[in-house]
Every structure is written in structure tokens, then in C-alpha cells.
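Shown here: the complex without one of its protein chains, the others still in place.
Moving on to chain A:
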Amino acid sequence: MDPSVLTTLKILLIGQSGVGKSCLLCRFTDDTFNVDNAVTIGVDFKMRKITVDNNNIKLALWDTAGQERFRTLTPNYYRDGQGAVLVYDVSNRDSFTCLETWINELNRYSTKTNIIKMVVGNKIDRERQVTREEGIAFARRHQTLFIETSAKTKEGVYMAFEELVRKIINTPSLWEKLEDANVVRCNDDHSESEQKYCYC
């Protein structure tokens, strides 16, 4: 492995069908936006390097399919994820209300108990059905990070991933080798109580 890379993180993208998970990812990895992006089949994988606070991090991004017919397959990929991006569509209230089920599913299947979660309200370029305050309230309730983005206009996309990665890096028990993990975790639990939020 490249010695300059600190670690490789596994990041999941989760959310209802059509909220723009794949578009968000495309914007982040290739800086492109495709209006009629095809439906994701099962799961898509993308790789990107990112530099956060002078640390080179490799991101393994798993973009899961939101469609009902793939629901039995996708939890398979939650395992060992260090970060999860839960996406909803601000112009579609449905996608926001069912976020609850997605977050439950994530908690059930993820193997890392302290996985860093981030709620992302996508498509802010469109007419809103879900207010920013509602999103923040949800994020606070579930102790997650929160950000609003638009894959189309690029707004907030990079920052979302950057924030998520920063948070993971600040939780060394998530990514450091097992032998030191136990030592670190003790200190880490204290900082857990003073969760920092990122309101953008």
C-alpha cells in the first residue's frame, strides 16, 4: 500500500431510491452530474483519495441501491463500514420520513457500534418539502452529523465527505489497528458525549 496513505475508510451511501445517492457520489468522485442517471443495480463501488487535515485518506465508497427489490442484498455491505451517509431528498417528504427505517437497518447490520453517521439533505436546488430545521432536529435526535447538499450545483458535496472523514479520523478506534483500539477507546468514550455537529 502507498505509505503516504494513512488509512482506507469504508463509507456507505444509504437512502431511499431516487434521492440522488449515485449523483452525489458521481459529483464527489468524478465531478460530473448526469440528470437521468440509471438506477443502481445492487451496489456500486467507487474509490477516491481525499486529504483531510494533512492526512491522505483513501475512501472506498459503496453506493447501495435504494430500490425495494435490492433491500435484502444491501445490508451485506454495511459490515465493517466506518462511515455512513444517509441521504434524503429535501423536495420529497417521503424520503425524509423513511430515513428512520434506514437508520434502524444500519444500526442493526453495521458491525462497528460507533460508526459515524451523517444525514444529508440532497437536492436543495429544488423546491423544499422538508425544512432545514426538521433535518437538524432529526440529526440531533440520532446523534449524527448533518449537512444539506445539491449534487447538481455542487453545493456542500465535498464538504459533506470531508466532514465525515474528519469525524472518523478523530475517532481512532474506528480505523486504527485492533491491538491499540482498546486503549484508545477509553478516551474516546468521553469525547463521544460532546458530539460535535456540523451545521452548514
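Note that in this section a residue touches a chain if its C-beta (ideal position, glycine included) is under 8 Å from a C-beta of that chain, and two chains touch if they have at least 3 such contacts; residues count from 1.
Just so it is clear, contacts and distances are computed from a predicted model.
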item	value
Among "AP-3 complex subunit delta", "Essential protein Yae1 N-terminal domain-containing protein", "Transmembrane and coiled-coil domain-containing protein 4" or "AP complex subunit sigma", UniProt-listed name of the chain not shown	"Transmembrane and coiled-coil domain-containing protein 4"
Given A:K49, A:R69 or A:R141, the one touching the chain that is not displayed	A:R69
Absent-chain contact - pick from A:F28, A:Y77, A:F96 or A:F138	A:Y77
Positions on chain A where the hidden chain makes contact	41-46, 60, 69-70, 72-73, 75-77, 79-80
